[in-house]
Structure formats: structure tokens, C-alpha cells
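For this depiction, one protein chain was excluded, whereas all remaining protein chains were kept in their positions.
What follows is chain A.
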Amino acid sequence: MTWISKSVTGLGLLFLTHACYSAHEHSALHSTTAASLSSIASHTAAVPTVASLPIDISIETIVAVFTICLGLVLGTPELRPIQWRVWAGKIEREGEKGFSSSDGTVDKDYVGNPFRVLESRPGFIDIRKQRKEFAEWVREGGGTAEAS
């Protein structure tokens, strides 16, 4: 996807540069011809203002702007769902793949599975075993504590 956006943007920039150069040349040429014409005809100070651009330069400019726009839009990163359930579902389904940019690196603010706390929780505590251990500790450790 990224090379498409880059090439489209580059093509549009090329068009835009050409259109800019053409417009500049047109205005320069027009002003010189107008000046020479007015000097030849020795009119009063009625040098006409710069005439409107030729239609092909206008069309090229608009097409170039649209093309660059398209390329930039294609180059934006993917939007992310903002609702928690949709977002978490996407992480569950796609994992890191859904949150990596086009060149394969995972985004910096990818937080991972929001439910991983639930997945790694401990099981039930064996309270009877702990009680037995505590009793043993009291029998042994309590005795030493008394002795010391």
C-alpha cells in the first residue's frame, strides 16, 4: 500500500511542478508581450492585467492537487475503532497484525490484549494446604522462636 501512495503523490507533485512552471512562464511571457505591445502602439497607461490562465494549465493544476490529495489519503495510517468492544475484539482476532504499520513494525502505543490480566490470573488458593503448612511452621518455627 505504501509504494502506491508514494508513487501517486510523486506523480502529483511532478504535475504540480510542471503546472506551476507553466503558469509562471505564461504570466512572464504575457507581461512582456503586453508591455512591448503597449510601447509599440504607444497607448496610454492601460497595460492590461494578467489574463486568466489557459485552460490546460488550470486543468493540470486541479488534477495534480487531486492526485496528491489521493496519495496522501492513501498514505495515512489505518483508523482505529474507538468503541472498547470493537477495539478489543479486533485485538483478540488479529493480534499485533492489526496494529502494525505497512512496513511491519508494531505501533508504539499498541498495548496488547486488554484481557491478559484475566488470562493469567491464579487459580483458587488451596486454603487447607496453607493451613497445614502454617501449622507445621508454628510447630517448628514457633518452637525455635520460643527457644531463642
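In this section, a residue touches a chain if its C-beta (ideal position, glycine included) is under 8 Å from a C-beta of that chain, and two chains touch if they have at least 3 such contacts; residues count from 1.
We adopt the following convention: contacts and distances are computed from a predicted model.
Enquirer: Hey, which one's the missing chain according to UniProt: "ER membrane protein complex subunit 6", "Alpha-1,3-glucosyltransferase", "GTP-binding protein" or "Cullin family profile domain-containing protein"?
Expert: Hidden chain, UniProt protein name: "ER membrane protein complex subunit 6".
Enquirer: Out of A:14, A:29 or A:62, which is the one that touches the chain we can't see?
Expert: Among A:14, A:29 or A:62, only A:62 touches the chain that is not shown.
Enquirer: Pick out the residues on chain A that sit against the missing chain.
Expert: Residues 16, 19-20, 23-24, 27, 50, 52-53, 57-58, 61-62, 64-66, 68-70, 72-74, 76-87, 109, 111 of chain A touch the chain that is not shown.
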